[in-house]
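Every protein chain except one is present and positioned as in the full complex.
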């Protein structure tokens, strides 16, 4: 489904965030991206949904070369991907409900669909009672869960989650992991960057470890560290 | 050092974030604040550095009633406290170095002191090489570490850290925990809200558990959960 | 485009206006002030032009005929006048009538002129008005050489001065208006850019969620158009009522100053201002959003 060919990403200032990375993710896979702080996990994800362009190399998504995508095709790429950002990126002027509804409105969903789907995903992450709050009135963990519901509401073919449980307690984290597992079993590919070693080690999924911008390990049914 | 007497915090909209909480933190103590997402951990901390005012009850810091503090005394309270915010709160227009230097400039530190102390704390969190970057050019974990260095640079008598390792890998987290331990052993009180159950359980420090705005457990040498 | 999506655009625009109420008021205020200045100066220029026109039209050429001119020769000159397109109007003043007028001008001192009736020294005269003040001097020159004409006069110095003055009023007025127009557009663009700048993160997030450029842009566009229109509406209302108030008091206290009070013209001008406000709002948001769409 996704292939990276010799991808290098240099940030201005000579920082090599990714160094000649080649990897392939298959449809329906559940991939954990692990590695120390600053290893390049977020950068790899940003290349897939085109927040950043690779300095060298190609990124292929469903047979399409993302690197060569025209500017007006980018939105349609992004609609196929559900994203959980490390810094949440909720719209501050919209309530929780509106934030999630917005992701649907973009795709032209009908009012009826929205009214059905939004409470459903909020229920899944346990935030049905916060639907009408503004993001800045939520706790850190609550904001993170809103960003997760927004990522799954459109039933995307790919979910990219950057540290989706960093602000959550273990119980809530496990609840969400089961949710992701469910979704993945319905055929959705999931790429998740995380530092939750207990979760990674217990789930026995594919683990890709980055360090200094290079892939140092790629293991089916892996654990957090060797 | 810090005492809360029957503190209740209601947010507009009828949300009771803290419900009649009374607790006492002693000088030099290392306290873990645990509890599910939305339990009221951040709110409790916000009351101590006066981001929020309690709806009912009193907060005493070093014998002073914070609730009754006059507006122009607040800055001097805050200078005694080093804060690590859940959402980092770095100044986007300043480089990493300037962000940390700013916390010192506020207290009127000399240029010499600043030039000595800032690289030192950056070294402690392993970010000496990122001193001249702007926050938005850092990875999530790097931003978090900058906010930790800023909190400790003034050698405050109290450190309040809200989820300081949420975006960090286990190794880096443990490194920082040892740093906090060091600081605590020099007499600094540390209150840390965290979901890192492995760290809490291994450190055997005082654990205060919140749930639904109430203290449900307060244990010396406790673990993350019963 | 689906109805649902159109509804979405309007709802978004309205919500944004209400939730950023302070910013909205500021933008409306800036548009209102700018257009007020622009419209006000436009009216001033219009009136200055009107006054100048009025002064100009009071300039006339006097063609003094020789005493010995026969009625036929006089008729000849009249025919020549009729044939000239630049002549707006003319009158023939006999020497008797000229003396009469002179006496009237002298008022109570008309005794000075007593006894002149018998030996009237004044000539027969054609008094001619041209359409434009620029045509006065050439016209005069055409008649100067003629046999029956004694002398042609048109207050040489004054006409040149008037022409220069009205030329200057026009240039100054136009420059002021262009400068003010540029200033207004600049101010409004700045405000809208600032307001979009304050929301650049929002635009960025929308783009990351897969919104097309137009999906992001349209609510901002509607918002800008609404703010522009609201601002220009305030300024138009203020100018309209203010202007007729001023006109009325000027017509009472300064009846000799000719004011432009053609209601249709004023309304046309006001419509222009409203349209300008709409345009400025739309252009302002389009330009401002563009910068942040490149994500």
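Going by the order they are written in, the chains are A, B and C; count residues from 1 in each one.
As a convention for this text, contacts are C-beta pairs under 8 Å (C-beta built on N, C-alpha and C of every residue); 3 or more make two chains touch, one makes a residue touch a chain.
For clarity, every value in this text was computed on a predicted model and none was experimentally measured.
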item	value
Visible chains that the absent chain touches, using the contact criterion stated earlier	B, C
Among B:62, B:107 or B:202, the residue in touch with the chain that has been omitted	B:107
Sole residue of B:89, B:129 or B:155 that reaches the chain not shown, by the stated touch rule	B:89
Touch residues of subunit C, complete complex, unshown partner	23, 26, 29-30, 33, 36-37, 40, 108-109, 111-113, 116, 121-122, 161, 164-165, 168, 172, 176, 179-180, 183, 186-187, 190-191, 193-195, 197-198, 250, 253-254, 256-257
For subunit B, residues in touch with the removed chain	49, 51, 71-72, 75-79, 81, 83, 85, 89-93, 102-103, 105-108, 110-111, 150
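Simple rule for what comes next: only the chains that are shown with their structure count from here on.
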item	value
Per-chain Cα centre nearest the global Cα centre, belonging to chain	A
Chain of greatest Cα-centre distance to subunit A	C
Geometric centre distance via CA averages, subunit B-subunit A, whole Å	29
